[in-house]
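For chain A:
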Amino acid sequence: NEPDSAEAPVEDGEVTEEGAAGGDLVVANLSDAVAIDPQASNDTPSSNVAYNIYEALVVQDENMELQPGLAESWEPIDDTTWEFKLREGVKFHDGSDFNADVVKANIDRILDPAIASPRSFLYDMITEVQVVDPYTVRFVTEYPFAPLPAHLAHNGGGMISAELIAADYAAMEAGAEPGSEISKNPIGTGFFKFESWSPGTEIKLVRNDDYWGEPAKLDSVTFKVVPEGLTRIAELETGVAHISDPLSPSDVTRVEATDGMYVNRQESVALTYMGFNTQKEPFDNKLVRQAISMAIDKNGIIEGIYDGAGIPAVGPIAPQVFGYDESVTGIEYDVEAAKALLAEAGYADGFSTTLLTNDNRERVDAATYIQAQLAEIGIDVQIEVLEWGAYLEQTAAGNHEMVMLGWTTVTGDADYGMYPLFHSSNHGESGNRTFISNPELDEVLVEARQNPDPAERLALYKQAQEILVDEAPMFYIHHQEYLLGVSDKVKGLWQHPTQILMLHDVTLEQ
Partner candidate 1 sequence: MSEQAINKSPLSSPPQNPRIQSWKNFYGKFRKNKAAMVGGFLIIFFILVAIVGPYVTPFEPNTQNHLNKLAAPSAEHWFGTDHHGRDIFTRIIHGMSITLYVGLLSVFIGATIGVFLGVISGYYGKRVDAIIMRCMDVLLAFPGILLALAIVSVLGGSLTNVIIAVGIFSIPVFARIVRGSTLAVRKLEYIDAVKALGASDFRIIFKHILPNVTSPLIVQATLSIATSILTASGLSFLGMGAQPPTPEWGAMLSDGRNYMWDAPHVAFFPGIAIVIVVLAFNIFGDGLRDALDPKTKN
Partner candidate 2 sequence: MTTIVNDNQPILEVRDLRTSFFTGNVEVKAVDGVNFSVPKGKTLGIVGESGSGKSITSLSILRLIQNPGKVVGGEVVFKGKNLLEKSEAQMRKIRGNEISMIFQEPMTSLNPVYTVGQQIGEAFQIHEGLGKKKAIERSIEMLKLVGIPSPEKRVHQYPHELSGGMRQRVMIAMALACNPELLIADEPTTALDVTIQAQILELMKDLQDRLGMSIIMITHDLGVVAETCDYVAVMYCGKVIEYAQVDELFKNPRHPYTVGLLNSLPRHDIDLEDEELSVIKGSVPSPTDLPKGCRFAPRCPHASDICALRLPNLEEDENGNQIRCWIYSEEWDGDPEVNVHAERTT
Partner candidate 3 sequence: MQKELLKVNDLKQYFPIKGGLLGRTVNHVKAVDGVTFTVYEGETVSIVGESGCGKSTTGRAILRLDEPTSGEVVFEGEDLLALNKSQMRKKRKDLQIIFQDPYASINPRQTVRQVLEEAMEIQNVVPREQRAERIRELMETVGLGPHQADRFPHEFSGGQRQRIGIARALSVNPKLIVCDEAVSALDVSIQAQVINLLKKLQREFKLTYLFISHDLGVVRHISDRVIVMYLGRIVEIGDKKSVFDNPQHPYTKALLSAIPVPDPAHKSERILLKGDVPSPIDPPQGCRFHTRCPFATEKCKTETPELHAEDYMKEGHLAACHYMGEIESGEHKAQN
């Protein structure tokens, strides 16, 4: 249900021992991919599969730093133009060449209204893609946009074979849905090739032996759909699967206690928060928001519900995200102070309100926890659980008072972690579901996204974080830790802070 994902390449992690090459890695997934078209899907399972097939121009490492991908280098030419030098000699799985035309075809497709790509927001500042020469491409943006390379590193920027794109358009002419041709036979440049997909059951990938870089070590990877957490573990235990993705916090102890498997923890760039509708009484009062933020013990939630999987959030962005400033301090847990603040705000006797959440179990549990804690400062919380579709609609329309939500800064850049969430132009469905509108903050966020100077940007984001702590439009709960249940046979696995499994170096011990 989270918005979702991006990518990143290699580095250390647990990549130490070498297992024997080959084998079929089975990943038990919560849900099936929606489409194996990076431009037409935005869910984690899809990204997880797509990452192995398609590659982007830029790659984020596990520290979220940008590394060359299909592009060897990039630089801003002027305020609104970025130039990328592409890697030569890269071939798609269908044998076609990767070059600047392909890049143009891909970006054009994402921005094509007929495709209505859910990824288009990542690139909608691009007004033109210029092919300078076969291996040089330029992106012209509508306004100065510093995080563009980070955006291009996103999984949505994975490059699809131009021939396939053409075929997909042809199919659309014939009445098919966009992307259906691509999902049927996805062609990228990645280290795994698509083999088969039985929807709802499993997707199988095989090694691309003609990979331009070092080929993957596994023969194949199977992404198997196992929706029940309990069952996923059973699969792990019986050896049917090697990885349970994700692992419920509640199952951590179980996995830890079982021989032959371990828990893989990965800090993430995700945020869990409880948003206040700042346009509604009494949450239009900053003091109330602060008081509530003060009255809830984040650590209790992290320990009690997420089983310690995560770190308390100070502000909206996680430490790995570019723009994070550790000097900013958050609101501390202090029930007495909270009561005082509430009294100051004129609600000494508390009030009644509702807390909306979707039917995600941890969120519901966290909501229940918050309900209990707020009762102590006299706030009577009614929990209302909505099913996802209705939930999105309700929260976008601002029908809520308090709401449990999350956000993942998939680009690893503070811009993505703040601009959609807090800029007043993004009220509602665009991301700002607290409906905060603070002119000073708006100004800082716009400035920060357009300034090409990283140092200046850092300063601006520090300022933004300070404002956000003070304004408390949301109660920042935690930056989750992604949990995997992994069989001891799996070597060389690591998970990206955007939740993607890094399978390039994985080997299976027989």
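Assume contacts are C-beta pairs under 8 Å (C-beta built on N, C-alpha and C of every residue); 3 or more make two chains touch, one makes a residue touch a chain; residues count from 1.
Behind the choice of candidates: all candidates are chains of the complex that A comes from, given by their letters.
Remember, it's a predicted structure, so these values are computed and weren't measured experimentally.
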{"item": "Which of 1, 2 or 3 touches chain A - same complex, any copy", "value": "1"}
{"item": "Residue ranges of chain A in contact with candidate 1 within the complex", "value": "228-230, 233, 248, 250-251, 253-254, 300, 303-305, 359, 361, 364-365, 367-369, 371-372, 382-387, 389-390"}
